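Right, chain A next:
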Amino acid sequence: MSYPRGTIVRNTTAARINHWITAACFVLLMLSGLSMFHPLLFFLSALFGSGQWARAIHPWIGCVLLVSYAGLIVQFWRDNFWNWDDIAWMAAIVRVLRNEEEGVPEVGRFNAGQKFVFWSMGLLVPALFLTGLVIWEYYFGAATSIETQRAAALIHSYAAIAAIIIWITHVYAAIWVRGSMRGMTQGYVTPGWAWRHHRKWLRSLVATGSPGPRPRRAGENS
Partner candidate 1 sequence: MSNLQSQDYIRISATTLTPPSVRRHEQEVAKLIDVTRCIGCKACQAACMEWNDLRGEVGHFEGTYDNPLDLDPNTWTLMRFTEWDNDQGNLEWLIRKDGCMHCEDPGCLKACPAPGAIVQYANGIVDFISENCIGCGYCVKGCPFNIPRVSKVDHKSYKCTLCSDRVTVGREPACVKACPTGAIMFGSKSDMTAWAGERVIDLKARGFENAGLYDPPGVGGTHVMYVLHHADRPSLYAGLPDNPKISALVEVWKGFLKPLAVAGVALAAVAGFFHWITLGPNEVQPEDEAAAAKLINDSQGRT
Partner candidate 2 sequence: MTNTWQDIKNANVVVVMGGNAAEAHPCGFKWVIEAKIENGAKLVVIDPRFTRTASVADVYVPIRPGADIAFLSGVIRYLLEKDQIQHEYVRAYTNASLIVKDGFGFEDGLFTGYDEEKRTYDKSSWDYEKDDQGFAKVDDTWQNPRCVINLLRKHVDRYTPEMVSRICGAPQDKFLQICELFASCSPPDKALTSLFALGWTQHSVGAQNIRTMAMVQLLLGNIGVAGGGMNALRGHSNIQGLTDVGLLSNAMPGYLTLPRDTEVTFDEYMKTRLFKPLRPGQVSYWQNYRKFFVSFQKAIYGAAATADNDWAYDWLPKLDIPLYDIIAAFEMMNKGEMNGYICQGFNPLQAFPDKGKIRAALGKLKYLVVMDPLDTETSRFWENFGPQNPSDPASIQTEVFQLPTTCFAEENGALVNSARWLQWHWKAAPPPGQAQADIWIMSGLFHRLREMYRKDGGAFPDPLLNLTWDYINPVDPDPEEVAKEMNGRALADLKDASGQILVKAGQQLDGFAQLRDDGTTMSGCWIFSGSYTEKGNQMARRDASDPREAGIAPDWAWAWPANRRILYNRASADPAGKPWNPAKSIIEWNGSKWVGLDVPDYTAAAPSENVGPFIMNSEGMGRLFALDQMVEGPFPEHYEPFESPSENVLHPKVRNNPAARVYADDRANFGTSADFPYVGTTYRLTEQFHFWTKHALINAILQPEEFVEIGEALAKEKGIEQAGWVRVSCKRGAMICKAYVTKRIKPMTVDGKPTHVVGVPLHWGFTGQARKGYGANTLTPSVGDANTQTPEFKAFLVNVEKVAAPVA
(Lines give C-alpha, C1' and ligand atoms only; values in the text may rest on other atoms or scores of the structure.)
Protein backbone atom coordinates (compact mmCIF):
# COMPACT_ATOMS: atom_id res chain seq x y z
CA MET A 1 0.00 0.00 0.00
CA SER A 2 1.17 3.49 -0.70
CA TYR A 3 0.87 6.26 1.83
CA PRO A 4 0.66 10.05 1.18
CA ARG A 5 4.00 11.71 0.81
CA GLY A 6 5.58 12.97 3.95
CA THR A 7 3.56 10.75 6.25
CA ILE A 8 4.80 8.03 8.51
CA VAL A 9 3.65 4.47 8.53
CA ARG A 10 2.17 3.79 11.97
CA ASN A 11 0.82 0.27 11.33
CA THR A 12 1.54 -2.08 8.47
CA THR A 13 -1.31 -3.47 6.41
CA ALA A 14 -0.92 -6.87 8.01
CA ALA A 15 -1.03 -5.34 11.46
CA ARG A 16 -4.13 -3.36 10.62
CA ILE A 17 -5.97 -6.36 9.20
CA ASN A 18 -4.95 -8.31 12.28
CA HIS A 19 -6.12 -5.52 14.56
CA TRP A 20 -9.50 -5.14 12.95
CA ILE A 21 -10.18 -8.87 12.94
CA THR A 22 -9.41 -8.78 16.63
CA ALA A 23 -11.57 -5.72 17.10
CA ALA A 24 -14.50 -7.22 15.25
CA CYS A 25 -14.22 -10.43 17.28
CA PHE A 26 -14.01 -8.44 20.46
CA VAL A 27 -17.11 -6.43 19.69
CA LEU A 28 -19.07 -9.54 18.74
CA LEU A 29 -17.88 -11.32 21.84
CA MET A 30 -18.80 -8.36 23.95
CA LEU A 31 -22.28 -8.11 22.49
CA SER A 32 -23.01 -11.82 22.70
CA GLY A 33 -21.33 -12.12 26.07
CA LEU A 34 -23.19 -9.23 27.58
CA SER A 35 -26.46 -10.65 26.29
CA MET A 36 -25.81 -13.67 28.49
CA PHE A 37 -24.54 -11.57 31.36
CA HIS A 38 -27.36 -9.30 32.31
CA PRO A 39 -31.08 -9.57 31.62
CA LEU A 40 -31.18 -5.92 30.54
CA LEU A 41 -28.77 -6.76 27.77
CA PHE A 42 -30.38 -10.01 26.64
CA PHE A 43 -31.85 -8.10 23.67
CA LEU A 44 -28.34 -7.99 22.23
CA SER A 45 -28.66 -11.68 21.45
CA ALA A 46 -31.18 -10.70 18.77
CA LEU A 47 -28.25 -9.27 16.83
CA PHE A 48 -27.08 -12.84 16.38
CA GLY A 49 -30.48 -14.25 15.48
CA SER A 50 -31.46 -15.54 18.89
CA GLY A 51 -30.16 -16.41 22.31
CA GLN A 52 -29.33 -19.88 21.03
CA TRP A 53 -27.25 -18.36 18.19
CA ALA A 54 -25.51 -15.89 20.46
CA ARG A 55 -24.65 -18.75 22.85
CA ALA A 56 -23.51 -20.99 20.03
CA ILE A 57 -21.35 -18.50 18.14
CA HIS A 58 -19.71 -16.81 21.13
CA PRO A 59 -17.10 -19.49 21.84
CA TRP A 60 -16.17 -19.88 18.19
CA ILE A 61 -15.53 -16.15 17.88
CA GLY A 62 -13.47 -16.49 21.01
CA CYS A 63 -11.30 -19.06 19.27
CA VAL A 64 -10.76 -16.69 16.33
CA LEU A 65 -9.94 -13.87 18.73
CA LEU A 66 -7.34 -15.98 20.48
CA VAL A 67 -5.54 -16.70 17.22
CA SER A 68 -5.92 -13.15 16.06
CA TYR A 69 -4.61 -11.70 19.30
CA ALA A 70 -1.67 -14.07 19.13
CA GLY A 71 -0.91 -12.41 15.78
CA LEU A 72 -0.98 -8.99 17.39
CA ILE A 73 1.42 -10.17 20.03
CA VAL A 74 3.79 -11.46 17.39
CA GLN A 75 3.64 -8.12 15.59
CA PHE A 76 3.77 -5.73 18.52
CA TRP A 77 5.52 -7.40 21.41
CA ARG A 78 8.90 -5.78 20.75
CA ASP A 79 7.51 -2.27 20.92
CA ASN A 80 5.61 -2.95 24.12
CA PHE A 81 8.50 -3.67 26.40
CA TRP A 82 8.19 -1.76 29.63
CA ASN A 83 10.96 0.80 30.29
CA TRP A 84 11.86 3.70 32.57
CA ASP A 85 10.17 6.19 30.23
CA ASP A 86 6.88 4.51 30.97
CA ILE A 87 7.24 5.19 34.62
CA ALA A 88 7.95 8.82 33.99
CA TRP A 89 5.01 8.93 31.60
CA MET A 90 2.76 7.38 34.17
CA ALA A 91 3.91 9.93 36.68
CA ALA A 92 2.73 12.60 34.30
CA ILE A 93 -0.59 10.95 33.50
CA VAL A 94 -2.62 13.88 34.81
CA ARG A 95 -0.91 16.18 32.35
CA VAL A 96 -1.54 13.68 29.58
CA LEU A 97 -5.21 13.62 30.42
CA ARG A 98 -5.29 17.42 30.43
CA ASN A 99 -3.84 17.46 26.94
CA GLU A 100 -0.75 19.28 28.31
CA GLU A 101 2.56 18.63 26.63
CA GLU A 102 4.97 20.19 29.06
CA GLY A 103 6.47 17.83 31.56
CA VAL A 104 5.29 14.73 29.70
CA PRO A 105 8.35 12.67 28.83
CA GLU A 106 9.06 11.63 25.28
CA VAL A 107 7.89 8.08 24.53
CA GLY A 108 8.61 5.48 21.91
CA ARG A 109 6.18 3.79 19.57
CA PHE A 110 3.78 3.10 22.40
CA ASN A 111 3.16 4.91 25.62
CA ALA A 112 2.54 3.23 28.94
CA GLY A 113 -1.22 3.37 28.51
CA GLN A 114 -1.04 1.57 25.22
CA LYS A 115 1.35 -0.97 26.67
CA PHE A 116 -1.05 -1.55 29.53
CA VAL A 117 -3.87 -2.23 27.08
CA PHE A 118 -1.62 -4.56 25.09
CA TRP A 119 -0.37 -6.60 28.00
CA SER A 120 -3.59 -6.70 29.98
CA MET A 121 -5.40 -7.99 26.93
CA GLY A 122 -2.49 -10.34 26.48
CA LEU A 123 -3.40 -11.81 29.85
CA LEU A 124 -7.16 -11.50 29.66
CA VAL A 125 -7.57 -13.08 26.25
CA PRO A 126 -5.95 -16.41 27.21
CA ALA A 127 -7.73 -16.30 30.56
CA LEU A 128 -11.04 -15.77 28.81
CA PHE A 129 -10.19 -18.47 26.33
CA LEU A 130 -9.30 -21.07 28.95
CA THR A 131 -12.20 -20.33 31.24
CA GLY A 132 -14.41 -20.19 28.18
CA LEU A 133 -13.37 -23.70 27.22
CA VAL A 134 -14.27 -24.93 30.68
CA ILE A 135 -17.79 -23.53 30.44
CA TRP A 136 -18.27 -24.48 26.77
CA GLU A 137 -21.16 -26.81 27.54
CA TYR A 138 -21.36 -28.61 24.23
CA TYR A 139 -17.78 -29.84 24.06
CA PHE A 140 -16.45 -29.60 27.56
CA GLY A 141 -19.55 -29.76 29.74
CA ALA A 142 -18.45 -33.09 31.16
CA ALA A 143 -14.69 -32.48 31.06
CA THR A 144 -14.36 -30.70 34.38
CA SER A 145 -16.12 -30.71 37.71
CA ILE A 146 -19.06 -28.44 38.17
CA GLU A 147 -17.21 -26.57 40.91
CA THR A 148 -14.42 -25.88 38.41
CA GLN A 149 -17.00 -24.69 35.93
CA ARG A 150 -18.50 -22.36 38.50
CA ALA A 151 -15.08 -20.84 39.18
CA ALA A 152 -14.44 -20.61 35.47
CA ALA A 153 -17.72 -18.83 34.87
CA LEU A 154 -16.92 -16.35 37.59
CA ILE A 155 -13.38 -15.72 36.32
CA HIS A 156 -14.67 -15.48 32.77
CA SER A 157 -17.16 -12.81 33.77
CA TYR A 158 -14.67 -10.80 35.81
CA ALA A 159 -12.12 -11.01 33.04
CA ALA A 160 -14.65 -10.01 30.43
CA ILE A 161 -15.73 -6.97 32.41
CA ALA A 162 -12.10 -5.97 32.87
CA ALA A 163 -11.49 -6.42 29.17
CA ILE A 164 -14.51 -4.34 28.29
CA ILE A 165 -13.41 -1.50 30.56
CA ILE A 166 -9.95 -1.62 29.00
CA TRP A 167 -11.52 -1.73 25.61
CA ILE A 168 -13.58 1.39 26.36
CA THR A 169 -10.40 3.18 27.41
CA HIS A 170 -8.69 1.98 24.27
CA VAL A 171 -11.51 3.15 22.00
CA TYR A 172 -11.89 6.45 23.77
CA ALA A 173 -8.18 7.08 23.56
CA ALA A 174 -8.34 6.50 19.82
CA ILE A 175 -11.14 9.04 19.52
CA TRP A 176 -9.58 11.52 21.95
CA VAL A 177 -6.11 11.53 20.46
CA ARG A 178 -6.90 12.82 17.01
CA GLY A 179 -5.04 11.19 14.18
CA SER A 180 -4.71 7.90 16.00
CA MET A 181 -7.69 6.40 14.27
CA ARG A 182 -6.19 7.02 10.85
CA GLY A 183 -3.05 5.32 12.06
CA MET A 184 -5.07 2.13 12.44
CA THR A 185 -7.40 2.60 9.49
CA GLN A 186 -5.20 3.94 6.71
CA GLY A 187 -2.04 3.06 8.59
CA TYR A 188 -0.22 6.39 8.54
CA VAL A 189 0.21 9.41 10.77
CA THR A 190 1.67 12.82 10.13
CA PRO A 191 5.15 13.59 11.41
CA GLY A 192 3.57 16.21 13.67
CA TRP A 193 1.37 13.49 15.29
CA ALA A 194 4.43 11.40 15.84
CA TRP A 195 6.30 14.43 17.24
CA ARG A 196 3.47 15.22 19.61
CA HIS A 197 2.74 11.74 20.91
CA HIS A 198 5.66 9.42 20.22
CA ARG A 199 8.64 11.66 19.83
CA LYS A 200 11.23 9.00 20.65
CA TRP A 201 9.70 6.78 18.02
CA LEU A 202 9.87 9.59 15.48
CA ARG A 203 13.47 10.28 16.35
CA SER A 204 14.39 6.62 15.93
CA LEU A 205 12.70 6.51 12.52
CA VAL A 206 14.31 9.71 11.40
CA ALA A 207 17.69 8.60 12.71
CA THR A 208 17.60 5.45 10.64
CA GLY A 209 15.73 6.95 7.69
CA SER A 210 12.86 4.51 8.17
CA PRO A 211 9.38 5.25 6.78
CA GLY A 212 7.92 3.45 9.81
CA PRO A 213 6.64 1.78 11.68
CA ARG A 214 9.98 0.49 12.99
CA PRO A 215 13.49 2.00 12.77
CA ARG A 216 15.64 0.57 10.09
CA ARG A 217 18.18 -1.89 11.32
CA ALA A 218 21.76 -1.83 10.21
CA GLY A 219 22.11 -3.38 6.79
CA GLU A 220 18.48 -2.90 5.83
CA ASN A 221 17.95 -1.12 2.51
CA SER A 222 16.17 2.19 2.47
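Keep in mind how these were chosen: all candidates are chains of the complex that A comes from, given by their letters.
To be clear about the criterion, a residue touches a chain if its C-beta (ideal position, glycine included) is under 8 Å from a C-beta of that chain, and two chains touch if they have at least 3 such contacts; residues count from 1.
This structure is a prediction, so every number in the text was calculated from the model and none was measured.
This complex places one of the candidates 1 or 2 in contact with chain A: number 1. By the touch rule above, chain A contacts candidate 1 in their complex via residues 35-40, 42, 45, 50-52, 54-56, 97-99, 135, 137-138, 141, 146-147, 149-151, 153-154, 157-158, 161, 164-165, 168-169, 172, 175-179, 190-196, 202-203, 206-207, 209.
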